[in-house]
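Showing just some of the chains, left in place.
Letters A, B and C name the chains as they come in the text, with residue numbers starting at 1 for each one.
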């Protein structure tokens, strides 16, 4: 999935705006999400698996949040003109993050 | 602004998904945001105005969050086919919410 | 349960106060809570059911929070004079929300 490729786009994340938009924030949470899913599969401990379900929920929320921030605050009409698929790409990425909770 | 028009779309808001998506959540925060902006303008009390700035920040975040959830989780490709401007509409709405912090 | 009846009371929710108190906030979370409980009963998928338990916890907290805000900030002594059962009604409603977590 493209999220895991550490290509730098640019950094930024508060509406001041502080001007710092770093895709690493979404990527780190996505890597964590994937690691939790793998640990869930590899374990047979009931409590551990329930903790995985709880934590996966939170990590997926954070992936979505960081993607939403990039989408809304970093990208400008000029980006959309050059990458017309930008809207759809982010839509699908956030939906996949939501589905990763299952 | 369209956010303030209480036209019901549909309800839903967690990734279970619980199936409850209600635009009232974004609308209530937007109405609150607008009320805070007006009270800021009408007041000359220093503490009150600083509280307005703090609270406006939070409300605008919530408007954005509720719009993001609707965008990602409620709308399906079939909606996009019928309303091709959907992506842009949500993009501009969340950007306006961010700008309302100023 | 009275929570599900969409009778408008009035709107408001921050201590500025912004003057916006809308019972829809508590109602939407309560409707979500009920939907999650029903989906839990209807499913036999282990992960899905665990997610229901996690999410129900959060939704019930939000129902309680929104009811507390209405109780504390919206209602005035004049309301209490007209509806002497107001204190008890909110007490029981928040307790029911807490019990809905089970």
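We take it that a contact is a pair of C-beta atoms (placed from the backbone, for glycine too) under 8 Å apart; a residue touches a chain by one contact, two chains touch by 3 or more.
Predicted model only: the values in this text are computed from it and were never measured.
Here 3 of the identical protein chains are placed; the entire complex in the file holds 6 of them.
Criterion: only the chains that are shown with their structure count from here on.
If you average the CA atoms of chain A and of chain C, the two centres end up 30 Å from each other.
Computed from the mean C-alpha positions, the centre of chain A lies at a distance of 21 Å from the centre of chain B. Contacts with at least two other chains are made by no residue of chain B. Residues of chain B that touch chain A in their complex: 15, 57, 60-61, 64-65, 68, 71-73, 87-88, 91, 94-95, 98, 101. Those residues of chain C that touch chain A in the shared complex are 47-48, 50-51, 54-55.
Contact residues of chain C toward chain B in the complex are 11, 13-14, 16, 18-20, 22, 24-25, 28, 31-32, 35-36, 39, 48, 51-52, 55, 58-59.
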